[in-house]
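As you look at this complex, bear in mind that one protein chain is not there, while each of the others sits in place.
Then we have chain A:
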């Protein structure tokens, strides 16, 4: 596998920039499990790509390869940036640090000055709506608020490519929908490219510019849908027949891929 680092003087604002390029990526685990097979996937600036698939189809593996946590067994992975945000399934906040200290962590790991990271943390906390909770420890936060803090932490990196590994999967429906809206707002404000993993079809269609459907074992891309609705998304879109139709199509592709047709 080759990871192409961005050229030092590469333009960082051109709309056509490819931030992630998977070409024929395969992943076979040492025990012989084939997690991914022949995956081609491109994420460009301005795109919010969502991958839906059944549990265990290798969606998370896809993300782990993109982030460099794992190395693909075959194929090429090219990255167009080194500013990559990664939001885990769990909030992964350090329980002994309060919200501010948690949000400051990544800048701290990169050796930034106290003043810089405090400023970054303050901005990020404001952005995710956690103002007033700076001194709270994670255990005093609800699941949704922990996720907000986790998002804020990644935002301090000012990522060009944002990877989300089912971040809202453990949250209740109402909290999840609210965070979907927040994330869309952030996407439009910050102009990062998003690669979002989920098993919720409606979440996928609502948030993304492109929905990629994967089948299970081995994980393959079975179909890709462009989502035509304009960004920023109007929450009311969820109640239109066009939205329902697209959700139906994606769900159908998902069932087909899963062998339930």
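Just so we're on the same page, contacts are C-beta pairs under 8 Å (C-beta built on N, C-alpha and C of every residue); 3 or more make two chains touch, one makes a residue touch a chain; residues count from 1.
As a working rule, contacts and distances are computed from a predicted model.
S.K.: Determine which name in "Phosphoribosylformylglycinamidine synthase subunit PurQ", "Thiosulfate oxidation carrier protein SoxY", "Anti-sigma factor NepR domain-containing protein" or "Nitrate ABC transporter permease" the UniProt entry assigns to the undisplayed chain of the complex.
M.R.: Its UniProt record gives the name "Nitrate ABC transporter permease".
S.K.: Pick from A:114, A:131 or A:255: which residue touches the chain that isn't shown?
M.R.: For the chain that is not drawn, the touching residue is A:131.
S.K.: Can you work out which residue in A:76, A:92 or A:224 touches the chain that's missing from view?
M.R.: Among A:76, A:92 or A:224, only A:92 touches the chain that is not shown.
S.K.: For the chain left off this view, which of A:71, A:142, A:188 or A:240 is in contact with it?
M.R.: Checking the options A:71, A:142, A:188 or A:240, the one contacting the hidden chain is A:142.
S.K.: Out of A:178, A:199 or A:238, which residue would touch the omitted chain in the full complex?
M.R.: Of the listed residues, the one touching the omitted chain is A:178.
S.K.: For chain A, which residues reach the chain that was dropped from this view?
M.R.: Within chain A, the residues touching the omitted chain are 67-69, 84, 86, 88-90, 92, 94-96, 105-106, 108-110, 126, 129-133, 136-145, 148, 172, 174-175, 178.
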